[in-house]
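Every protein chain of the complex appears in place save one, which is left out.
Up next, chain A:
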Amino acid sequence: MDRRQFTGGLLAGAASLPLGAGRAGAQGRGGTLNVIIQPEPPILVTALNQQQPTLTLGGKIYESLLKYAPDLKPMPGMARSWEISPDGLTYTFRLFPGITFHDGTPMTAQDVVFSCMTLLMETHPRARNTFRRVARAEAPDPLTVIFTLKEPFAPFLGSFDCTTAPIVPKHVYEGTDFRKNPMNDKAIGSGPFKLKEWVRGSHVHLVRHEGYYRKDEPHLDEIIYRVIPDAASRTLALENGTVQLAQWSDVEFYDVARLKARPNLAVTNAGYEYFAPLQWLEMNNRVAPLNDRRFRQAVMHALDREALAKRVYFGQARVATGPVASKTKFYDPNVRKYEYSLDKAKALLDEMGLKPGANGKRVEIKFLVPPYGESYQRSAEFYRQSFARVGIDLVLEATDMAGWASRIGNWDYQMTTNLLYQLGDPALGVSRTYVTSNIVKGILFSNTQGYSNPEVDRLFDEAASALDEKKRQELYTRVQQILVEDVPVAWTLEIEYPIIYDRSLKDVVTTAIGSHETFGAVTKS
């Protein structure tokens, strides 16, 4: 029985099977796993900070109600089973018995209600997008949680992974200033590993949580996350076996092929299905000439995205076709295609009246380079060369992290690159970029480019509350067609981040959130 069938079987049986029971004993216990963490996270409490390193590390400490198979189907997490009422309004979760926090207190339904409805609502934008739709959350007994929604929200079940809805202990946080709680340093969760020691600038040491509710887990004794700031040293550490695991952008794209060839290492692109990071050229739809749809279409034609994938990402990216990533639900490839064609791009620009001047330049556009490392800088240089061929003069502006965030958030830019998680469902990860109601000044990763189309708003709204999958597909197909015609942003690539691990490890990537997963099942031989 492969994993897919196994998951399917679980779902059919209302998912009441205790996971992993059949596999105990067959695999070895013990061992130390060394992992790269880069950059060092500011805090380990995933409920308070959702930067990638925080999620990677905190995922071992904080668990949630569900996990997701690579095809995004929900699987039991701390919830052993769940039921949805026929009207799609009431979700009842039944928890595993005997779950404890790292300080020894039992984890109950009260903690779930407090985490979702009080703490996360204040501190976690992605979680808020889901839980603001909840009218009432109740804990009738310690092992049952009931959410009643205001109106149906189809992807509700898609928000219970350990990065979106980490469960924190109510007795530690209730009535305190969450962000300033001194217990944040202790990072008390209910995951398979607990914090032993954090030496800033060096490493974070996690050890087995003895009271973990899955009796045969965790298999590993300890996990040590090592901070290695230099890219070349990170690659070396993997090669010589000092660390056994790296994820996301830990390794430069051009180093991946070399690591793949090492006999001790395995490389996979699985484990990013939930996030399906989609990259685009963001264009401020408020300023001329970017406010003209023809200009944005010309940009799509002027970009040789295959070459971008090859030269900058060394093949670890796929050309994106539209606003929904190909691994995300309701993806539809049947939309207008923008092939690489300088003639089509020039024709569109001519039609707009943007004629080339004496020096061959039609217009000057300022491009704010995101300060997130090598591949963003190289991409910006790639864009500049590409657009020069059709007479668009891209002037690169360098900036720091705070400067980039503040200028994009406050709409003070012309063009930049952005990369967003898709979060498994268009209602969670896609609509936020395009709906009018999410044009919010000062908030990053909202509809910062200022695109507004009432028809798109209506389709996204309807699709979020529709319960029938077919109906949703129709609505999302329509919205993808409209968006690809309008090009509010120029979708470039679906980035295929790698997970690189030592072959002595087993079951590293088993779910759609990959290296963010709790790692209770990971073994080392």
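Everything that follows uses one rule, which is that a residue touches a chain if its C-beta (ideal position, glycine included) is under 8 Å from a C-beta of that chain, and two chains touch if they have at least 3 such contacts; residues count from 1.
Quick note on the criterion: contacts and distances are computed from a predicted model.
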{"item": "Among \"Bifunctional protein PyrR\", \"Sarcosine oxidase subunit alpha\", \"XdhC family protein\" or \"Oligopeptide transport system permease protein OppC\", UniProt-listed name of the chain not shown", "value": "\"Oligopeptide transport system permease protein OppC\""}
{"item": "Touching residue (missing chain; options A:Glu222, A:Asp292, A:Glu397 or A:Asp457)", "value": "A:Glu397"}
{"item": "Residue of A:Val168, A:Val369 or A:Val522 touching the missing chain in the full complex", "value": "A:Val369"}
{"item": "Where the unshown chain meets chain A, residue by residue", "value": "231-232, 235, 252, 254-255, 258, 307, 311-312, 314, 369, 374, 377-378, 380-382, 384-385, 388, 395-400"}
